[in-house]
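Would you mind keeping the following structure in view while I ask a few things?
Shown here: the complex without one of its protein chains, the others still in place.
Think of it as A, B and C in the order they're written, each chain with its own count starting at 1.
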Amino acid sequence: MKNKIMTAQEAVAGIHDGATIMVGGFMACGTPEILIDAIVEKGVKHLTIICNDAGVPGRGVGKLVSNGQVKTLIASHVGLNPEVAQRMNTDIEEDKLECILVPQGTLAERVRAGGTGLGGFLTPTGVGTIVAEGKAVIHVDGRDYLLEKPLRADFALIRGSVTDKFGNTTYNGTTRTFNPMMAAAADYVIVGACEIVEIGEIDPNNVVTSGIFVDAIVGGEKPWQI
Amino acid sequence: MKNKIMTAQEAVAGIHDGATIMVGGFMACGTPEILIDAIVEKGVKHLTIICNDAGVPGRGVGKLVSNGQVKTLIASHVGLNPEVAQRMNTDIEEDKLECILVPQGTLAERVRAGGTGLGGFLTPTGVGTIVAEGKAVIHVDGRDYLLEKPLRADFALIRGSVTDKFGNTTYNGTTRTFNPMMAAAADYVIVGACEIVEIGEIDPNNVVTSGIFVDAIVGGEKPWQI
Amino acid sequence: MADIKEIIAARVAKELKDGDVVNLGIGLPTMVANFLPEGVHIVLQSENGIMGMGPAAEKGKEDVDIVNAGAQYVTVNSGAMFFDSATSFGIIRGGHVDATILGALEVDQHGNLSNWIVPGKMVPGMGGAMDLVVGAKKVIIAMQHTQKGAHKILKECRLPYTAVGVVDMIITEMGVMEITPEGILLTELHPDYTVDQIQAATEAELIISPELKPMVL
Partner (left out) sequence: MADIKEIIAARVAKELKDGDVVNLGIGLPTMVANFLPEGVHIVLQSENGIMGMGPAAEKGKEDVDIVNAGAQYVTVNSGAMFFDSATSFGIIRGGHVDATILGALEVDQHGNLSNWIVPGKMVPGMGGAMDLVVGAKKVIIAMQHTQKGAHKILKECRLPYTAVGVVDMIITEMGVMEITPEGILLTELHPDYTVDQIQAATEAELIISPELKPMVL
């Protein structure tokens, strides 16, 4: 079996300027900081980031925003990171951030659709609002729905609580968030793991993310703190 | 808290002639036999059954077919229960069974859509086949998809391996199948449980089906056998 | 007079039934959990992945892997479950949440709600609000009646909508209102206010219930 365990630097080596990256977590709880740090260190630019939110300054995706590496952010909420608004409104072209807001449930479902081969789905969320702009409205059995399309990415950064050497992963508490859907929706998937165990140590009934999705495993992920 | 634990007879008391019932399991592995038996005993007729398959004669949904209680069967595979073909082709009106075949992945996703408030989804499965008849074909980003609609039911029969008194449920091995999606997609949900435990005994990280979906819990479900 | 937020939270709490699955927004709505009547136990859903959320974690006893949707350390009750965001919003959009309680920037007589954006000024994002108000069986707006005197309960929302035609009930420090096909029905009035005062604080024309009662506190 291929060895998937590597350093954070090795794991992010393929990430290039302009890449699209999904980042798990919710307000950085469930975000693999060790991988974010490696991308900050690498300094790649013009990234499109798909994440529930913008973290906070100094945490999660917030670090990439502060470092000017994010060109486009697709998220459901950015209110707790004031830097996002600043960069959305800046006149300095190279600092400019485009932010595409997506309802949280729609965002989760779009990522799921991307990973599961669906061409889209019909949701009642956003009907009659500016979220509906430019989208097909489809009437099914007496109700209007928006047709929402799948999201995929070049890379996904996943935070695992316990990961075996094949990549099978579990998530403790509220660290699960977007991680399981993102693990299926990107071409190259990196798990930042709090704990790495031998294959077979996780009960097959309790695995949440299959190792078949995982390309790289990086140990040493730290506990979350706000 | 409301007591949800009851006998199989009490749990199926509300099931009426003509009801639509989802039944979990795959070739009866993951089907709650104790609940099927109670419905056979009750003798309600003209049921619409949504299940992966028709079980086998004497097991799972096969018992309901044999007993002439099923008017319509929505399933992905019925080949291992020869009684289905017999009843599809019978001239005896009251024995007649209508069978609607749905690709297995589409069936699972339609039930999921029913439980999660989606108006439908776009799948590449079935495009260009007789499964596409009467369905909208929607072109998204260079590929054709079928628009498939959600499925819901009046009742769902779920087989739990371990269920706590609130209804939180886990499934061992391959008994999981359609059970988690069906538990969310029916108005009244009954769990036939192999083991009932106190609330708090299942690790919150390992619960698969939340007790909020569960209306009735019946103990004494037996091990599966073909 | 008690704290305005406490009045509102206490009144909202009376709308909840034993066993209800409830999602409470950040801020005032979160206080509702402190005012539940004796014998009423609700199941709190937190959209970041908890069914059966408990109170805030005690200082020094936090589990760093367990936070609420406001990123604060919380506990979970016995019988809780953790899940991913697709599952969480499947529960929400699927109609399995009995009530969602949240604030508003504006709400109008058609049940339209605007609570997520002030174009050019405040663009925090809708988070889970659009899904919650569309999916929950009952949408209760819990808020102060006016924004420093400016109307928030309008004939027509002026800010971009969170969703259209979704609000069931508005509870403020002045009274309790239900959205009906005919308009906003005032069913309870806080004893500190008159009908004229609450109407003056409301842009939409209130329909006064023939059974108007003092606000249940």
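Keep this in mind: a residue touches a chain if its C-beta (ideal position, glycine included) is under 8 Å from a C-beta of that chain, and two chains touch if they have at least 3 such contacts.
Just so it is clear, the structure is predicted and the values come from calculations on it, not from any experiment.
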item: Contacts of the hidden chain among displayed chains; value: A, B
item: Selected residue (touches chain absent from view) among A:Glu33, A:Asp53, A:Asp164 or A:Glu221; value: A:Asp164
item: Residue, one of B:Pro32, B:Pro103 or B:Pro150, that touches the chain absent here; value: B:Pro103
item: Full-complex contact with the absent chain, from B:Thr20, B:Asn52, B:Thr163 or B:Ser210; value: B:Asn52
item: Interface with the undisplayed chain - residues on subunit B; value: 26-29, 52-53, 75-80, 85, 88, 99, 101, 103-109, 111-112, 123-131, 161, 171-181, 208, 223-226
item: Touch list for subunit A against the chain that is not drawn; value: 1-2, 112, 115-118, 164, 166, 168, 184, 199-200, 204-205, 207, 210-213
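Keep this in mind: only the chains that are shown with their structure count from here on.
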item: Pairwise touch network: line, ring, star, complete, or other; value: complete
item: Pair of chains ranked first by number of touching C-beta pairs; value: A-C
item: Mean-CA-position distance for subunit C and subunit A (Å); value: 29
item: Distance from the mean Cα position of subunit C to that of subunit B, given in whole angstrom; value: 35
item: Interchain centroid distance [CA atoms averaged], subunit A/subunit B, Å; value: 33
item: Multi-chain contact residues (two or more partners), subunit C; value: 82-83, 89-90, 92-93, 134-135
item: Subunit B: positions in contact with at least two other chains; value: 117-118, 204-205
